[in-house]
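My questions all concern the structure below.
Only a single protein chain was left out; the remaining protein chains are all shown in position.
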Amino acid sequence: MRWLFIGLLVSVGVTVGVASPDLTFMSTQLRPITEAEWVRTVLLPPFTEETGIRVVFLGVEEPELTTRVLAEYEAGKGSLDLVGDLHGNFLVYYKALKDLSAELSQLEALGDRTLAKTFVELGRIDGAQVYIPWMQATYVLVANKKALAYMPSRVATEGLPYLTYDELLEWAKNIYQATGEKRLGIPAGPKSLLCRFLHGYLYPSFTGAQVKKFNSPEAVAMWQYLKELWEYVNPAVLTLDSMDTALLSEEVWIAWDHTARVKTAILERPDDFVVLPAPAGPKGRGVITVLAGLAIPKTSPDPAGAYRLIEYLTRPSTQAMILQGVGFFPVVAEAAGAVPTGGLKVLADGVAAQSAAPDLLVSIIPGGLGARSDEFKKVYVDAFTEIVLRGRPIEEVLAQQGALLDALFRETGAPIPVPDVYLP
Amino acid sequence: MNRTQVTRWLVSEKALPYWLIFPTLAYVAAFFLVPLARTLLLAFRTDDGQWTMRFFVRMVEDVRFFDAFKFTLILVAIVVPLQLVTALSIALLVNTRFRGSRSFLYICAIPLGISDLAAGLIWFSLFTEHGYINSFLYTLGLIDKPIYFLSMQNLGWVVGSIVLAEHWRATAIVLVILVAGLQMISRDYLEAAEVFGARPWQKLWHVTLPLLKPSLQSALIIRTILALQTFAVAVALGGRLVPVLAGEAYYWYYLYRNANVASAYALLLMVISLLLAWGYLRFLRPREVRS
Partner (left out) sequence: MTFPRLQRRILLYMAVVAIVLWVLVPLVLIALAAFTPRSELYRWPKRIIPSTFSSATMSFFLHSYGVVSSLCNSVVVALLTLGMTLVVGAPAGYAVARYVFRGREAFRLGILMTRMFPTSLLAIPLIVTFIRWGLYDTLIGVAFVHTAMALPFAVLITSGIFSGVPKELEEAAMTLGCSRLGAFVRVALPLALPGLAAAAMFTFVISWNEVFAASILTVRNRTLPAQVLASLEAAPLDFRFAGAFFMIIPALIFMALARRYLFQMWGGAIAER
């Protein structure tokens, strides 16, 4: 009993909180343990040296960050100074964020950096500059070199091959016929980015739009293709949120995933993998650019300090450091020339090839859905579950889910996204 | 009643139980009444104040609802009785005080300290395609290709692996309660039964089990309520394949940010839990122990 009481006394003493005069930087990006440690031991110390401000970096999942920012906004008092998140997520809670137009002008006045115009524009929501662009990433194909032997012969093998979706299907089929194993992988677990593959890669490649042609003959053809493709996908992907483990254990030989999520595999064995541009469909090579940004909550205790950190993180030298350190690509033109060495070069080459594709069709994750952005994702994933996993008739499911999608856009008043706007 | 009568009642023997339960009641009210009220309102009312069943309809029409409902009930129906039998057997085993029974009890209680997320990870690494079970079978030459335990074609195995993982993780909860209950059954009763010529099986059935009813009831209620609320293991092993109600409630609230449908799920879960708890309380009513 004695130690119980002593424990209680000690704990009461400890719970008296001490206020700390440093910055709290909470981010959904760079949160896996190796990346977070890199941030703490490599990225942030030079900032602390320069300014004397200590930064506490906390990596959390998207729903948690959203919940916190909104809660602090509602309570009128907060502890988060700076927030790092993805464009798509900022759209949910942008009302709680400070307008950074003044800070943006200050940054531009420094003259040593040019933030990509399109990205700065994206950060402008409802007339306010909700975030400053920070880093970018995309989704690519990663192949184990073992798989290259089975690639369809007509694919040009000089440099990195530009595949079509039909060629991808053939490739996976070849592997299956030769080895009896299903070695294609697309993450389909509950926290995976499957929805992005569906609305940002497949849909634009086959129909030319993310949303507008949800229920259309082209979409039906697309889903038929996916059903066929899924025959050659490793069944375990339904429980996997990312492909790096599967790639390393060779349960999967060809994977589609986010650059940050396949990075581990590539860094572990750079000589075993090659990164390829995403495939193209009848209407083009649909890709999504993932944009991460930095924002200051309205309830931030130290907005001035937060701005200094933004300034540091958007410096060309820091941007190059980020690329070299964690494989996230810069958003400032001055750092565009930076090429990482080692395993990351494999990644960068693939991304560069993808960006240089002549038939590139860039999609931006739809904005303006606000709090219901995740219902948007659910529509595509549910359609997938019904059509591909449960074999329900395609037209029926598209009609049902399409109705939900229409209602969603109507009720939120969200604008038509890119590239749908370019459709006649 | 006038003031002196009230005061006298307040300090009387009759009022004692109410004083004893007061702290708990106040604490629980402070933490739950408001969220409970909010949930009820959210589930039945739209933002602009209209009463509606729309959210329940949305919940039931959802692609995953039927599966979630089915799997939740299947898992509870299999896991809870299985754990009860196992825990009871272990508790009785321990009660025979064989040599090393203390260490045995310690080992069996270890899973208590393991969070459901860690347990999910451990069992995932056993059942995955390139996991330990497949490696083991392959090395022994029993199979020449890994078995896809955790895939859609093998849904039975997926549910089975969840049952195993949950059983492994949570039997200790039931065990600890039953062991404590067994310890408190005075040996007098058992010795008296022996004097009357009762055999071990009869002692078990007529003396031990009835006296164990309060603990059995506690254990069953606790385990069932917890089983209905946890989903970490189901997610780790089944991912999208095995939705459960608690998981859906969580995703709708936290991920899809639709508090209304999430509240509908929460209320459904509560109703199921209430029915089961009421059943347990009714049919396993403990009686006061008499010498």
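For reference, chains read A and B in written order, and residue numbers begin at 1 within each chain.
Simple rule for what comes next: a residue touches a chain if its C-beta (ideal position, glycine included) is under 8 Å from a C-beta of that chain, and two chains touch if they have at least 3 such contacts.
Just so we're clear, the structure is a prediction, and the values are computed from it rather than from any experiment.
*Asks:* Tell me which of A:Thr51, A:Thr67 or A:Gln324 is the one touching the absent chain.
*Replies:* Result: among the candidates, A:Thr67 touches the missing chain.
*Asks:* Determine which one of A:Glu50, A:Glu121, A:Glu231 or A:Glu268 touches the chain that has been left out.
*Replies:* Answering carefully, the residue with contact to the hidden chain is A:Glu268.
*Asks:* Looking at the full complex, which residue from B:Val179, B:Ala193 or B:Val242 touches the chain that isn't shown here?
*Replies:* Here the residue in touch with the unshown chain is B:Val179.
*Asks:* Provide the residue numbers of subunit A that touch the chain removed from this figure.
*Replies:* Residues 4, 7-8, 10-12, 14-15, 17, 20, 24, 26, 31-34, 36-37, 40, 56-61, 64, 67-68, 71-72, 74-75, 77-80, 191, 241-242, 244-245, 248-250, 261, 264, 268 of subunit A touch the chain that is not shown.
*Asks:* Please give every residue of subunit B in contact with the chain that is not shown.
*Replies:* 14, 16-18, 20-21, 23-25, 27-28, 30-32, 34-36, 38-39, 89-90, 93, 96, 98, 100, 102, 104-118, 121-123, 125-126, 130-132, 134-136, 138-139, 146, 168, 173, 176-177, 179-181, 183-187, 211, 214-215, 217-218, 221-222, 225-226, 228-229, 246, 249-250, 253-254, 262-263, 265-266, 269-270, 273-274, 277-278, 281, 286, 288-291
Keep this in mind: only the chains that are shown with their structure count from here on.
*Asks:* Indicate the whole-number Å distance between the mean C-alpha point of subunit A and the mean C-alpha point of subunit B.
*Replies:* Centre-to-centre distance between subunit A and subunit B: 37 Å.
*Asks:* Contact residues on subunit B for subunit A in the complex?
*Replies:* Checking each residue of subunit B against subunit A gives 63-64, 124, 128-130, 145, 148, 150-153, 235-241, 251, 254-258.
*Asks:* Could you pull out which subunit A residues touch subunit B in their complex?
*Replies:* Its residues touching subunit B are 63, 66-67, 92, 180-181, 188-190, 234-236, 238-240, 249-251, 371-372, 374-375, 378, 382, 385-386, 389.
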